[in-house]
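Shown here: the complex without one of its protein chains, the others still in place.
Read from first to last, the chains carry the letters A and B; within each, the first residue is number 1.
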């Protein structure tokens, strides 16, 4: 690997005139069949979502047998205070957990990959990834015992426990992409910035953070979906009034799931698509 | 960038500090998911000026684990029959004496001296039902009232069967089919049950709790089922019929009880009394699609509930069998059978 980077470094000055080289680079990146696989994956990821959305308009109370078109489940979902509350709780917890986990994970990734190896690095890595390696139900039961002890000692209740638990199991998911991004990344740019008398904070904000951004974004997105879909830990730890959407749905299985859930899911996806499109549009406008 | 981050951090820190438990005028209910009509709670809120929180659980065991850990913050729970007995033994329920409450006369006498709470010192009936199975009579037109359909199925039902993914429901059905007693610690008999189940499993397509979806999508033509779910499935697939097997079937009752460490004890008692009103019991039944144990609730119930063959048992059906909690040795034995069956 070392010889390749050496070769590349030697080559760079020759890249000379910009536009033809660029065109060639485009070409170089194309791998046979890769785009086809990627498109197939994306279609496959969305196929169930299409079915899910279609059934949110089912007149029948079944999520598996289509009868005819109707808005009734959207009306029902809007009227259903429990389901609205559950969706809101889910989003709230996911937002806090994503933020907390991403910040903590990014810091931890910086500490474990920048600079020389240090004693205890392997241990630190092991601890950060610990929530991954033990089945959820066991963590859930043990955390339940721990939290109820804390509640008894302090008398403090509230949704904070649930947010803390979510933050913990989101950390490895946010950590992995950031670390993957940081590994093998040279310190040259930061050193250059430091040489130019930038303060460590400015170096971080203007150099390291932009370099890291794709990893952080990937980690945050994973953390968000992991928190949003968690069932077991939430089920065990949630207190009064802290029902999340997955818990609501889990409880509904035995009595049959209705397209109301599809309607809520559709709304959630629709709203997030709108928000993201808006964000991109604003970004483009600002760039102009 | 920095300012919103700090703001959110402060907000989450505040959320962590949280609320210190239970102001007056609250009631926290922990019931099975999707089992409590919202109108009912609204009515209670208005009548007593109390704010009600409702959360759902998926199994008796989940609820028990949380209650055992303590400090759940809940007032009301709705355990199944055997779980009431367990929770009374473990001293987790408050002895609220519903039998001395104003509305207790409405409780059907046949649900007063039950083995899980003799004389009703701790709990009142919420909903009760049966666990048996549903068959599509368009696919199989023979006599459906036999467990042989599950364990030695006719040709047309082979590979078209869904069993509940529940250790006790499956093993109890096997025990009944072989004519052995429940909570069976007899090694030889349990070995027979295991052989029976392993032999029958090849004819089962799935083992899943989501019986309504399995039946209505047409994935299976027979499913072990609860009677309320059977009624829901029949609404989608009218040729389905609920069986009352001659070998016997499980009966169960969920009961409203109050936790010993309930933060809102007085409101909880009010709610227990409230739920013994026929009108309120009927609201619960109309929503959950099961029978309640309150006399006089019939006049408030949906007409289809009163004549549904899943709710109104035929006269010649055997009495439902309410299964007691089994000792640990038996559970260990069941667990072995179950693991072997699904290894």
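Note that contacts are C-beta pairs under 8 Å (C-beta built on N, C-alpha and C of every residue); 3 or more make two chains touch, one makes a residue touch a chain.
Just so we're on the same page, contacts and distances are computed from a predicted model.
A single chain of the complex does not appear, and UniProt lists its protein name as "Spermidine/putrescine transport system permease protein", one of "L-lactate dehydrogenase complex protein LldG", "Spermidine/putrescine transport system permease protein", "Carbohydrate ABC transporter membrane protein 1 (CUT1 family)" or "Cytochrome c biogenesis protein ResB".
Within the whole complex, the absent chain has one touching residue among A:63, A:77 or A:193, and that is A:63. The hidden chain makes contact, of the residues A:77, A:93 or A:168, with A:168.
Screening B:99, B:206 or B:273 against the full complex identifies B:206 as the residue touching the chain left out.
Even with one chain removed from view, chain A keeps its contact list with that chain: residues 1-2, 4-5, 7-8, 11-12, 15, 24-25, 28-35, 37-42, 44-49, 51-52, 55, 63-64, 100, 103-105, 107-108, 110-112, 115, 118, 122, 124, 126-139, 141-143, 145-146, 164-165, 167-169, 171-173, 175-181, 183-185, 211, 214-215, 217-219, 221-222, 224-225, 228-229, 231-232, 245-246, 249-250, 253, 257, 261-262, 265-266, 268-269, 272-273, 276, 280, 283-284. In the full complex, chain B touches the omitted chain through residues 59, 61-62, 64-65, 68, 86, 89-90, 165-168, 187, 201, 204-208, 210, 213, 217, 219, 325, 328, 331-332, 334-336, 338-340, 342-343.
Please note the rule applied: only the chains that are shown with their structure count from here on.
Mean C-alpha positions place chain A and chain B at a centre distance of 36 Å.
Residues 5, 8-9, 11-12, 15-21, 28, 30, 32-35, 38, 53-58, 62, 65-66, 69-74, 209-210, 212-213, 216-218, 226, 228-229, 232-233, 235-236, 288-289 of chain B are the ones that touch chain A when the two sit in their complex. Chain A makes touch with chain B in their complex at residues 60-65, 80-82, 95-96, 99-100, 103, 141, 144-145, 147-148, 151-152, 155-161, 163-164, 235-236, 238-243, 247-248, 250-257.
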